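Of the protein chains in this complex, one is absent; all others appear in place.
Entry: chain A
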Amino acid sequence: MTTRSPILGRFRYGYVAPAALLVAGLLYAPFVWTAYLSLTRYDGLAPPEWAGLANFGKLFDDPALLTSLRNTLLWVVGTMVLPVGLGLLVAVLSHDIKGGAWYRVPFMLPYALSGAGLALVWSPILSHGGIANVLLGVDTAFLQSAPVNTLAMLLVWTWQQLGVNTLLFVVGLQSIPKEPIEAARLDGASGWRLFRHITWPLMRPLTAVVVGLALVASLKTFDIVWVLTQGGPGRNSETLAVTMYKETFVASDYGYGSAVAVMLTVVTGLASYLYLKRQVAS
C-alpha cells in the first residue's frame, strides 16, 4: 500500500508545470505553428496568407520531391546496411576476443565530431581533384553525379556512426544471458548457426533500439549533405530535410518549406510507428 503526501498531491501540477510548459512552448507550439504555416503563403516578412492545401498540391507536383524521397530512402537503406550492419559485424567479431575494446576505439573517435565538422573534414577529400582522387588515382568527382554523391556521403556517415552502433551492439552482446549460448554450444552449435538462432534473437530488444534510432536519424539527414553538396548539383543529392531548409530559408518560401516539414514529420512518424509496432508484435 502506498501513501501520498497531501502537500505533494496538492502541488503536483506545479511540479510538472515547468517541464510541461517547456515541452509545450518549445516542441508542440512550433509544431502547430509549422503545420499552420504549411497552409499559407509566407515569405518570412509579410503576414502569412491563407493558401489552403496549395503548398501540398505543389509538393506532389514537384519533380524535386521525388529526388528527395529517393535520396532519403537511399540514406535509410544505406544506414541499415552500413553503419548498423557493419556495426553489428564489428561488435560480433570483437566482443569476446582479448583486447577487443582497443580494436573498437578507432571506430569510436569520429563520433565526437559534429555532422557539419565531419563534412568539413571530408570536403577536401571528396571534392574533385581532392585527396581521394589523388590516393585512388582516379578522376571521379565523387560529389557530382547521383547516386554516387549520396553513396559517398553515406560512407562519411558510416565513418562517424559505425563506432556508436558497435558500442551499442557490444552492450547488447554482453548483456545477453550466458546459459542459452552455452547450452547451444553443448548441442554443437557454433559460428553462423549459433549467431543466427541463439544470439540474434536474444539481442532483439537492443537491435530494435539501434535500428529505430538509425531509422529516425537517416530520415532527417541534413548537416552532412548541406555542407558537402548543399543538395546539389542541380538538387540531385537533396534529402527531405535539405529540401525543407532550402525552400524555407534560401527561397524564402516559408509556407512551402513548412509543407515539406510536415511531410517529413509524417514520414518519420509513420516509419517509426510501423517499425516499433512490428517489433512489439514480434
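Here is the rule we use: contacts are C-beta pairs under 8 Å (C-beta built on N, C-alpha and C of every residue); 3 or more make two chains touch, one makes a residue touch a chain; residues count from 1.
Rule of thumb we're sticking to: contacts and distances are computed from a predicted model.
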Unshown chain, UniProt name, "Pyruvate dehydrogenase", "Iron ABC transporter permease", "Extracellular solute-binding protein" or "AsnC family transcriptional regulator"?
"Extracellular solute-binding protein"
Could you tell me which of A:17, A:53 or A:209 touches the chain that is not displayed?
A:17
What residues on chain A make contact with the chain left out of this view?
10-14, 17-18, 21-22, 25, 43-46, 63, 123-124, 127-130, 141, 143-145, 229-236, 245-246, 248-253
